[in-house]
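Now for subunit A:
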Amino acid sequence: MNIELPPLVALLFFPGGLFLLSAGTVYEWADRKLVARFQNRIGPRWFQPVADVVKLLAKEEIVPDGVNPVLFHGLPVVALVGTLTAALYVPMAGMAPSYSFTGDLIVTLYLLSLMTLSMGLAGANTLDRFSLIGATRALTQLFSYEAPFLMALLGPAIAAGSWQISHVDAYAQGHWWMVLTQPVGFLVALVGLMGKLELPPFDSPEAETEIVAGPMTEYSGRGWALFRIGRDVELLVGLTLMAAFYLGGLANPIEFVLKTGGLLLVTAALQSLFCRLRIDQTVGMWWRIGILLALAQLFLLAFMR
Partner candidate 1 sequence: MRIGAMLGDISRSLFKRPVTERYPFERKATPERLRGQLTFDPAKCTGCKICVRDCPAHGIEIMVVDKVAKRFVMRFHTDRCTYCAQCVVSCKFDALGMSHEQWELAALSKEAFFVSFGREEDIQALLTQVTCTPGVAPVGPVAPATT
Partner candidate 2 sequence: MDLEQTVVAAETLLKPFAVGAPSREASRLDVVIRRADLPAAVKALVDARWGYLAAITGLDHPWPKPKPGAKPAEPPAEPVGPVEDRLEALYQFVNGALVATLRVSVTYHDARVPSICSIIPSATLYERELYEMFGIIVEGTPDTGRLLLPDDWPDNTYPLRKSFKGLNSAV
């Protein structure tokens, strides 16, 4: 599907700004609800994530002593802007990406990493011990999953012969689902996405039973709300990217909802199945298994072509 939108509309309403924010909260709700149902609970009502954000925005923001205030206020904005911008290059809601150029896949991936990077810096910016440990863990985890995740997404790109997301999407629509032809890459990418979003079992950067909220410990009010929305949007963008690459592309909104919803169901199940991994276990797993699998997949693809 392809609709031409005036740039301002694309930026503020669809597929940018307003749509992303509301769809992001909906996906967060769906994620929480699914995990709750997997655990035989009721889970939150549909407006809970919105209510959380509204409440946080209305709260006083406490700036702790000893932080750089510019960074403290700026980092949440950078994180959110990064993810919002990334959304412009993906086939959001089954529509063609608003902006597209050769190599936009790489740009998107880096924009998505901005989130984790900002969180790490935000944690390191404060004097809080929990934040510092959380920041160390967040950045350690970033360096471990980033490479395999990137390689796993390169697989479909190599198959399609283009590093442009819209081209890969179009290629995926016309061929077999790549989850069947490249199952290893799909697995690595899915787990990598969970690592990126710090979902359980990869949530040791913010393991509440050890370091409270990790890098986010000192954040309250607006900053925390922005990080949360940023994370929601990242979830949405990540799922869209995965569905476009591995699940036969996104041709229309219905396919978008079904495919990302299905992926969400799988990630929710994975979230509730495992015990949190220690940071050394996470890193060990990625470097020992994740990257090897991704590399093997990549070499195989290179030979096949």
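Here, contacts are C-beta pairs under 8 Å (C-beta built on N, C-alpha and C of every residue); 3 or more make two chains touch, one makes a residue touch a chain; residues count from 1.
How were these candidates chosen? In short, all candidates are chains of the complex that A comes from, given by their letters.
Keep in mind that what you see is a predicted model, and the values were worked out from it rather than measured.
Engineer: Only one of these touches subunit A in the complex, so go through 1 or 2 and give me its number.
Structural biologist: Among 1 or 2, only candidate 1 touches subunit A here.
Engineer: In the complex formed with candidate 1, which residues of subunit A make contact?
Structural biologist: For subunit A paired with candidate 1, touching residues are 36-43, 269, 272-274.
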